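The structure that follows is given in the form of structure tokens.
All protein chains but one are shown in place.
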Amino acid sequence: MFVHTQKLQYPSKPEKPDAVYARKLQEVIGGQYGEITVAMQYSFQAWNAHIPGKYRDLLFSTAAEEFGHIEMLATMVAQLLEKAPLGITEKAIQDDPAVAAIIGGTDLQQAIVSGAGARPVDSMGNPWTGAYITASGNLLADMTSNINAEMQGRLQVARLYHMTDDRGVKDLLGFLLARDTMHQNQWLAAARELQAEGNENIPVPSNFPQGKEHEEFSYQAINFSDGTHMADGSWASGKAPDGLGKFTYVDTPPEGVPMAPPTHPDARFYGTTEQPNMVEKIAGKVQEKFNKE
Amino acid sequence: MFVHTQKLQYPSKPEKPDAVYARKLQEVIGGQYGEITVAMQYSFQAWNAHIPGKYRDLLFSTAAEEFGHIEMLATMVAQLLEKAPLGITEKAIQDDPAVAAIIGGTDLQQAIVSGAGARPVDSMGNPWTGAYITASGNLLADMTSNINAEMQGRLQVARLYHMTDDRGVKDLLGFLLARDTMHQNQWLAAARELQAEGNENIPVPSNFPQGKEHEEFSYQAINFSDGTHMADGSWASGKAPDGLGKFTYVDTPPEGVPMAPPTHPDARFYGTTEQPNMVEKIAGKVQEKFNKE
Amino acid sequence: MFVHTQKLQYPSKPEKPDAVYARKLQEVIGGQYGEITVAMQYSFQAWNAHIPGKYRDLLFSTAAEEFGHIEMLATMVAQLLEKAPLGITEKAIQDDPAVAAIIGGTDLQQAIVSGAGARPVDSMGNPWTGAYITASGNLLADMTSNINAEMQGRLQVARLYHMTDDRGVKDLLGFLLARDTMHQNQWLAAARELQAEGNENIPVPSNFPQGKEHEEFSYQAINFSDGTHMADGSWASGKAPDGLGKFTYVDTPPEGVPMAPPTHPDARFYGTTEQPNMVEKIAGKVQEKFNKE
Amino acid sequence: MFVHTQKLQYPSKPEKPDAVYARKLQEVIGGQYGEITVAMQYSFQAWNAHIPGKYRDLLFSTAAEEFGHIEMLATMVAQLLEKAPLGITEKAIQDDPAVAAIIGGTDLQQAIVSGAGARPVDSMGNPWTGAYITASGNLLADMTSNINAEMQGRLQVARLYHMTDDRGVKDLLGFLLARDTMHQNQWLAAARELQAEGNENIPVPSNFPQGKEHEEFSYQAINFSDGTHMADGSWASGKAPDGLGKFTYVDTPPEGVPMAPPTHPDARFYGTTEQPNMVEKIAGKVQEKFNKE
Amino acid sequence: MFVHTQKLQYPSKPEKPDAVYARKLQEVIGGQYGEITVAMQYSFQAWNAHIPGKYRDLLFSTAAEEFGHIEMLATMVAQLLEKAPLGITEKAIQDDPAVAAIIGGTDLQQAIVSGAGARPVDSMGNPWTGAYITASGNLLADMTSNINAEMQGRLQVARLYHMTDDRGVKDLLGFLLARDTMHQNQWLAAARELQAEGNENIPVPSNFPQGKEHEEFSYQAINFSDGTHMADGSWASGKAPDGLGKFTYVDTPPEGVPMAPPTHPDARFYGTTEQPNMVEKIAGKVQEKFNKE
Partner (left out) sequence: MFVHTQKLQYPSKPEKPDAVYARKLQEVIGGQYGEITVAMQYSFQAWNAHIPGKYRDLLFSTAAEEFGHIEMLATMVAQLLEKAPLGITEKAIQDDPAVAAIIGGTDLQQAIVSGAGARPVDSMGNPWTGAYITASGNLLADMTSNINAEMQGRLQVARLYHMTDDRGVKDLLGFLLARDTMHQNQWLAAARELQAEGNENIPVPSNFPQGKEHEEFSYQAINFSDGTHMADGSWASGKAPDGLGKFTYVDTPPEGVPMAPPTHPDARFYGTTEQPNMVEKIAGKVQEKFNKE
């Protein structure tokens, strides 16, 4: 159950309107690693969790926090758009290059569709999609997905920070950066705790039955390119991070095995087969079959 | 530059056809964490890399390997479909429940569209999309994304392993599981090496200018739900994984700040505003403006 | 700001698992008119609202309620999937047609991807998309969109009600149907109130400047098909619902005006133009131009 | 059966080319509420209709009309693009800010993909999708969807009207606005007629069996936010629009019921469960099972 | 302008309902090569055409015909669904395997969303998308796209023909197959006529300025795989189909040129660069810059 409060977690108020920047902010609202993604991802992870307690509590809490982040950003976008120009005459463009600049830089649907408001899309106008989220039921895999989401998200906010001079916008981004710092740390801590408690380990899933995986390939760094430096990394020799194996380096791909011969499905799929003169035969046979029906 | 060899990395041959399982395998070909995703993700990460050398060599190598994985799975799907029934009569269904079972369990487009062949889609028929991949230019963020991708991928292959009795299929999956083990380990090793070398650290990006982030919020575990166990985790107290801060726990969300007042964009967006009698005024004013034009 | 409580609005507990039905329920979680749609639609309408007060309060309240509906349904799905069969042998199918039935009827990604959990998709596996929602800033238009959403949503829940015998599921659906009844009524009341207060009227937007619309076409029921009963409806004569015009009926489409002649864009778009021998001319001209560069 | 006539319903000719505006017009061709949407929506509603006669005749007629609207807009776009600049040199930009403005404001695919022609996309380049349309078989729900579509559509055309000074474009938009006025009125009239005739009523579907819906929740305005004005609306007290119930107001959400305990699906889904030491047990058990196979 | 007639081009009536087949037919309604695709593709090609006359007339005519094909198929789907079972009890499944078969084989949204009606989606439930169509303004390219569309479409209808025993369905498909035969032939004739008239030639676009293309690579069959039979085809030697060049065969890829060195964009993108100790430098520099602001 969610309850809404008409307060924001942190002030969200630009110094002045900026319709071009309003479009850029859409990336962290409705993009692959925007706030909708993390809010929905943590929610579904909590709903799909198989353990009550601290991990699920953390997921529910962070999900609710992130819904509030969408709200702060949507509020910011609406304010950035408050004076968005609706129509731009040719004269205005001649007089002021800044007007010209605005023309192409805005999200046209923020104007035409939402009437100067935020939208559930990214900075290029792609609608947010459920295909962005991850909730597998395996907490170590999912915490790792969360660490990644917060890294990519903080990276994008940091880039956006350098794309504006507006102190109000920067103030909000400074808050979001701090929360991304917290969330990177918290999911890292949770991932470590899961392993420390023996709930799960590397490689995920760690309890896949022994002997079923072809372990002779499990620690081989096979080079499928011709880069000469692949052998230099810690992945080419020494103990593997899972503590179970030892890396070896294979300089060129093994020769491989022959490909399976091409398949010959039912002739009524009308695929092209090798016998040039078979076409007539198939036709005859199918014809025959059909004549009987 | 890529070169193709008409060999497979590992045998890919089912014991017998199984059109229902052919559909399930699509998940690890064209799904969110299927082989197309990792092949394309590692390729774009390599093309967007800003350092030559071991990390980029590893990316190019693994990308090429994964293109070969798509091939093995596509080959497997074609063979599983080789005897796929085209039409199923009502009589056949009455005689054999297995026939009935097949009806709904197959990917109809594997039959109607590709003529008993694999497709670039997931197990529910969603086409693969470029929105699945991550390539940010920041290697620690991207290696973390890769660790996650290999975890989710191995998890899915493990689940698929239990959904068939076919020894040929299981043999191939056993190979793929081993390579996922390797790849989880290798990206983990690379992520650690990046940090050990001082290229990047937690939180990503680690060189965002100090003092711009509102650090008073950077280590606060704020509970936005009412779960009582959130305080029990290692994310609620003690040193944070980034080594820079110390977690504190805040039991209920701070009171927050007032929301910004609603915006009043240009009346020609025809948004609904608060003054009931303003409608006429706006209409009059706009009318006046237009009468002049 | 949203706060989460670890309670459900209403009991959500099936009598027994039913993996086939778990897939059907996805429609009202992540479909075009599922709970994610209404939760996000009302949220964005609230964030884009230009008036504080009762309408925005109602939007915030209902948005928060709907997030709780997603939660109840996701919880239900997880329970319906609790005993979902992972692998089904051929023998099991021969023994029990019900097992056969389950094969094709389940959402494969609920198993392979989320490990027996709910997903942000519809009953055919399409991910939820931001393209489903409507938030225009014009409250009468948006309230009408909301009435429609609650009608379509209640219709779907009603259909789903007849597709199960599980009393636990039916109990939850009976609750959701009641809330849809409330929400249909509330948005209808709000739409009427907006008009009664003079905020907006039919046709939306009602304050578009007079004389700019070609009013001679504003009340004409023109028949572009050959159905003979179109003239029988209340839309073919009498006063129009907006109270401003009077319907007239036009039995066949007016003759129309000539189409504009085809365009001739820059030859370097390589479009096909009418003069057969112009190809060489264009080529020559372009060639000439390039030779100079 | 559809027949095409090489005439337009209304003149569609701009005063002069305007590649930036050509992009904006895409919204009402291929956007969520563009002409493709209404043409296809009314077509599918007609094909799915369960009654012959006036309602279906009206749907077929309006569908055919809307296909003609796509045509007028596509024709307009082609003309607006007729002189679209193909390449823009840096010198041209320095000389004329208007040239600079055009660069970012155009739909690049109108140039690169369609060679200065219209496309089935919206103003941000998203392809039109069948996910936009509604055709439920329930005419009151669908007429309400149609009213909404015509409201949103007219709102967008009105906004676009203010974004150009071109008299030719404005002339066509003035015609489209008039038809949207007609269509809002006609669907409203149809929705009322359906109710007057007793075909359907509020709440949709009105013939869902009595006593199955939990009616104690059907007229409760429950406040899930902390807005103090929600109680002020007509949805908080008095008779509900369906004429069947009476609104009551509930100031804070009821306490709720406990969440269901987390599920424990088959261990072979490799979800994370609560017993730290269970990992080994599961592994052992699964191992055992597999050893036997 | 389009006008609708309440007649079908050909009878569309199944012998009996078949909800499973109703789903399969969706492929040729709303799939990549379904009737919506060809109707929209020919319409946009006509609207984007730069020549009046026979080619455009043919496009308009065939577009209108294809809209009528959607209608016949949608009508067929509705009839196939007329007796679709709504709810299926476990008992029914035990009694009749055919019931079991139906469960998974149907399009759930045909039931839940459209109430036993057709939808604008393919056989796996993916909504039709504008991304399927091609309209480039170059008629030879587009006619070739049309030939392909009719080939793929006829192939799919042929496959569907073998998936049913219903004589009513087969009768309609026999008609559609005939029209696909006509359309394959007509677009082939048109493509030849365009070339015979000198409007366009191979390679498209044929009037790209001479000397700008690196012609030394224009007729080289370079083998990037290790298949030994590539040299056996007519593409490896002899005159090329465009009549302008002569094929040569190159057995292994040329050595290639060095890759460009990795880029070093602005440090504020936070990409990972090669100097381990540069991180601090960048941080310092950025810090300095920000301190000044």
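Order as written gives the chain letters A, B, C, D and E; numbering starts at 1 within each chain.
The rule is simple: a residue touches a chain if its C-beta (ideal position, glycine included) is under 8 Å from a C-beta of that chain, and two chains touch if they have at least 3 such contacts.
Small disclaimer: the values here were computed from a predicted structure and weren't measured.
Engineer: Given that one chain is not shown, what are the shown chains it touches?
Structural biologist: A, B, C, D, E
Engineer: Can you work out which residue in B:51, B:86, B:131 or B:244 touches the chain that's missing from view?
Structural biologist: Answering carefully, the residue with contact to the hidden chain is B:131.
Engineer: Kindly state which of the options D:8, D:72, D:124 or D:202 is in contact with the chain not pictured.
Structural biologist: Answer from the full complex: D:124 touches the omitted chain.
Engineer: Which listed residue (D:1, D:64, D:78 or D:202) would be found touching the missing chain in the intact complex?
Structural biologist: Answer from the full complex: D:1 touches the omitted chain.
Engineer: Name, in rising order, the residues on chain D that touch the hidden chain in the full complex.
Structural biologist: 1-6, 48-53, 55-56, 86-90, 93-94, 96-97, 99-101, 103-105, 107-109, 111-113, 115, 121, 124-127, 136-140, 194, 197-200, 204-212
Engineer: Need a quick check: the contact residues on chain B for the chain that isn't drawn.
Structural biologist: That gives, for chain B, the contact residues 1-9, 30, 36, 40, 43-44, 47-48, 57, 60-61, 63-64, 67-68, 70-71, 74-75, 78, 113-121, 127-131, 133, 135-138.
Engineer: Name every residue on chain A in touch with the hidden partner chain.
Structural biologist: Residues 20, 23-24, 27, 31-32, 96-98, 100-106, 122-126, 155-156, 159-160, 162-165, 224-227, 253, 256, 261-265, 267, 269-274, 276-277, 279-280, 282-283, 286-287, 290 of chain A touch the chain that is not shown.
Quick note on the criterion: only the chains that are shown with their structure count from here on.
Engineer: Trace the shortest chain of touching neighbours from chain A to chain D and give its length in steps.
Structural biologist: Each step joins two touching chains, and the minimum needed here is 1.
Engineer: So which chains are sitting against chain B and chain D at once?
Structural biologist: A, C, E
Engineer: State the pair with the higher C-beta contact count; candidates are B-E and A-B.
Structural biologist: A-B
Engineer: Using mean CA coordinates as chain centres, what's the chain D-chain E distance in Å?
Structural biologist: 24
Engineer: Using mean CA coordinates as chain centres, what's the gap between chain C and chain D in Å?
Structural biologist: About 6 Å separates the centre of chain C from that of chain D.
Engineer: For chain A and chain E, what's the span in angstrom between their mean Cα positions?
Structural biologist: Distance between chain centres: 27 Å.
Engineer: So which stretches of chain C touch two or more other chains?
Structural biologist: 1-9, 32, 48, 52-53, 55-57, 60-61, 63-64, 68, 75, 78, 86-87, 96-97, 100-101, 103-105, 111, 113, 115-116, 121, 124-127, 129, 131, 136-138, 140, 155, 204-205, 208, 212, 224-225, 227, 253, 256, 262-265, 269-271
Engineer: Testing understanding: with touching defined as stated, what is the shape of the graph linking the protein chains, line, ring, star, complete or other?
Structural biologist: Contact pattern: complete, every chain touching every other.
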